[in-house]
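Report on one structure; see the data block that follows.
Only one protein chain is missing; all other protein chains are in place.
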Amino acid sequence: MPPPDFLLRYFRKVLAGACAMICTRLTLTRWLFGLLAAYVAAAALLIAMPHARAQSLDAALAHFTEDSFDDTDQGIQAVVASGSPRASAIIQALSDGRLAYDGDKKKIYIKTDAQVLDAETGQPVTPAPDNLDTVRLNNRLRQAVAAALGGLTLMSPDRAARLSAAQAVFKSRDEKVLPVVEAALAKEADAGIKTILAQTRAAILLGSDEATEPQKVEAVAAIAARGDQDALRILNDISADAPPAVTKAAQSAIKSIQNQLALWSAVQNAWYGLSLGSVLLLAAIGLAITFGVMGVINMAHGEMVMIGAYVTFAVQEMIRAYNPGLFDYSLAIALPLAFLVSALVGILIERTVIRFLYGRPLETLLATWGISLILQQAVRSLFGPTNREVGNPSWMSGAFELGGITITYNRLWIVVFTIAVFVALLGMLRFTRLGLEVRAVTQNRAMAASMGIRTARIDALTFGLGSGIAGIAGVALSQIDNVSPNLGQGYIIDSFMVVVFGGVGNLWGTLVGALTLGIANKFLEPYAGAVLAKIAILVFIILFIQKKPRGMFALKGRAVEA
Amino acid sequence: MITAAFVRSLDRGGMIFLIVLAAFAFAVPFFNLAFPPGSPLHLPTYLVALFGKYVCYALLALSIDLVWGYCGILSLGHGAFFALGGYAMGMYLMRQIGARGVYANPVLPDFMVFLNWKELPFFWYGFQSFPYALLMIVLVPGVLAFVFGWFAFRSRVTGVYLSIITQAMTYALLLAFFRNDFGFGGNNGLTDFKDILGFNVQAQGTRAALFVLSCVALAAGFLLCRAIVSSKFGKVLVAIRDAESRTRFLGYRVENYKLFVWTFSACMAGVAGALYVPQVGIINPSEFAPANSIEAVIWVAVGGRGTLTGAVLGAFLVNYAKTFFTSGMLAPYWLFVLGALFVGTTLLLPRGIVGTLSHWRIARTERKTAAAAEDSVAWAVPRAAE
Partner (left out) sequence: MFSFIRTAASGPLARRLMGATAGLALSLSAISGASAQDTIKVGILHSLSGTMAISETTLKDVMLMLIDEQNKKGGLLGKKLEAVVVDPASNWPLFAEKARELISKDKVSVVFGCWTSVSRKSVLPVFKELDSILFYPVQYEGEESERNVFYTGAAPNQQAIPAVDYLMSKDGGSVKRWVLAGTDYVYPRTTNKILEAYLKAKGVKEEDIMINYTPFGHSDWQTIVSDIKKFGSAGKKTAVVSTINGDANVPFYKELANQGLKATDIPVVAFSVGEEELAGLDTKPLVGHLAAWNYFESIKNPANAAFIKSWKEFTKNPKRTTNDPMEAHYIGFNMWVKAVEKAKSVEPDKVIAALPGIETPNLTGGTSKMLANHHITKPVFVGEIRGDGQFDVVWKSKGLVSGDAWSDFLPGSKDLEADWVTLKCGNYNKVAKKCGGQAS
């Protein structure tokens, strides 16, 4: 009769533990229990032997050829247990999806860019075997891999490697790595890593059955010092039947962390609002020129944004094809191009359609609506109707923690970028000759013309400027949204709301309008949900316009009644 | 006396319009019902439904023309009134399904059953009664328009600002009706109607009757609009359109004029929506989409605003173009055609089709008689559309 599965697994664990004796400090009870169990199920041991003999790297690697997640799991444990110097390279390859196997020969290889290495020896294999399958992972194994890798690289001389290893073992909270963590803790000189390691130790102790009560109370304090959601997760995880002193300490720690986090969540909402506001501003600022300054109800504004996003896509596609090394600069390359392409399309539209419609704003609405349909369908015909991939360059990926909130780099850069665009535009209108002429023409066309300004040229350039800014907004928005022919449609209504709310013809109004709407939306969302928050904002705008029929910052004077 | 007033308000164009409409209202069901399928003279039932849809759109276009063409209020949210009227009718039709829904719940519509709603929300009460539904069809859009207009016109929100907040209104309603918690079936809306006043909505006869009814509504709407715009009241509206401040300084209560015509127009749009729903068989929040309202405005622009007949013609033409170009080999390119149509109309025919033709005719008459025709003022495109 075969022994029950859990017994087998237990033996493997015990034996693997025994193999790793040099660095392992099993407690006495565990040893005793292990020995006792070994006697009780001697027969089971015999059956389990082929697996259990996994001390050698060779046998450990054999697990990876089975294409079964359970076997791969055993393989990971066995490779770690083998203590082989190759272990970290193998686990790293597994984690990167470069570990491959030959199902027929039962051999394991590591693929690199140029060649195929024998996993066991690290020697290149020539000729490279061809029918290799990658060893597959699932989420459970990925966690195991991260933990194993963390354990293996905790002593690495590279600080960055140690840091990420420390973070990985903190996440895994695997009891098996406790000895390694403690050893590393004793050696670590870097204060930051040391803190994480200490927290890891505390987290493991909290989950362990063997830690003493004072140890656990101390651990609670160490974890509570983190004060973040990970800490909350660990503290919440403490079982209810832990000693009362521990649960009490945990409860009070949870409470204080929650209070802290509540404070931070207000800061977080403000940040989210700022970030949403800057997206709105970016989308609306071009419209503030074409609609606000020129009085053209430009329904094709969203499509200018879309064109900018597609330019980004095209640039990235070229870079991927010809010079992948430039990828991090793709946005910088795309920015001027997007501005130029959108501006040219804008000037084309102005020269062929809009210049015949000045003074009839509502008719520009109809014509530009038609143009937006044409542009959408043109992009759909050229690039296909499906989403196109626009990647984040590395400096726009990921996030960092600031106190209790997570700030993502792409949002941060968009905020910065928006401010830059706004300042540049403001400066351009105020300090350049073109800006002066634009202001002159919009304030009094006849007078400007009689002063020798070529109003037609200024009209075209202004419209081109507005469209070009919409184009560079598209570059930024491609980083957070779909790049599809429908991209522009999603922003057009919001953009009009922002411009009208802020006050037509006033860039500052657009700025304040966008930020107000963004922040109000984000503070409402946690209570009302995304949909109701948006409805509430719309109703608010409708009511606000009743109070101030020309927006927050209305233009004054005779121009108003024109 | 009232009849006499209506008759007097009609010009020859209006008369001809009504005659053509009457002929249309008669011919379509006649050729559909009197000849069996297969006969060369038979008009397929799908065309009856299609024409019925066009007629409803024409009524919507008429209501937009009344406020835009004669009073200068460009609404980018008339789709909302249309959809509200449609929902009121849809709710009546839903209640008529009764126990014939897939879950056979005698009271709750299917979508409420599978979302585990236990009882009918209060705003669904009464919709099993047709007169109540009829009242709501006019009342709901009317009240919304009245409240909205009362605020907006008093605050003197005009021009682009007004257009944008009407868009905000319909957009907010779109989002609200999308929510399943709102109790109107969410994105799926109301559908799978069985019968109206005891007649099967899909029966050929019912379709023909609905079609005729839509034509009657269009004719009535036309007569009412005609009566309004040809009255002294209408002259004031045109004055408001062309120079609002001046009209106000002359002592007219501009906001009351606007409010009346705005609310009236919304009720008309509601009726159009109510007739539309049983003929197309579904009402869902996408009718609130701002794009739909903008499209309706474009029908009016194509046909010629401020002409009434032009609005009807525009609705027919654009929708026929849409039907035509969305089938067959042109299907992937029809947006080019539609877009080009809008751009072309605004550039080449700024007065719309009817407006351009009559302007051209008047100009010719003027040349002939060499007399200063006061009429031309009526046909001139508003100087500043704001």
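Think of it as A and B in the order they're written, each chain with its own count starting at 1.
The rule is short, and it goes like this: contacts are C-beta pairs under 8 Å (C-beta built on N, C-alpha and C of every residue); 3 or more make two chains touch, one makes a residue touch a chain.
Owing to the predicted nature of the structure, the values given are computational and were not obtained by experimental measurement.
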Full-complex contact with the absent chain, from A:74, A:199 or A:268:
A:268
Touching the missing chain, which residues of chain A?
69, 97, 136-140, 142-143, 146, 171, 229-230, 232-237, 261, 268-269, 272, 275-276, 279, 376-377, 380, 384-392, 397-399, 406, 408-411, 479-486, 489-490, 522, 525-526, 529-531, 534
Interface residues of chain B (partner: the chain not displayed)
5-6, 8-9, 11-14, 16-17, 19-20, 23-24, 27-28, 31, 38, 40, 43-47, 49-51, 53, 99-106, 111, 113-116, 175, 178-180, 186-189, 191-193, 202, 227, 229-233, 235, 280-282, 284, 286, 309, 313, 316-317, 320, 322-323, 326-329, 331-332, 334-335, 353-354, 357-358, 361-362, 375, 378
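Operating definition for what follows: only the chains that are shown with their structure count from here on.
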Chain A to chain B: how many Å between their CA centres?
47
Would you pull the chain A residues touching chain B in the complex into a rising list?
297, 299, 353, 356-357, 359-363, 365-367, 369-374, 376-378, 381, 489, 493, 496-497, 500, 504, 531-532, 534-535, 538-539, 541-543, 545-547, 549-551, 561-562
Sort out for me which residues of chain B touch chain A in the complex.
74, 148, 151-152, 154-161, 163-165, 167-169, 171-172, 175-176, 178-179, 245, 290-291, 294, 297-298, 301, 332-333, 335-336, 338-343, 345-347, 350, 381, 384-386
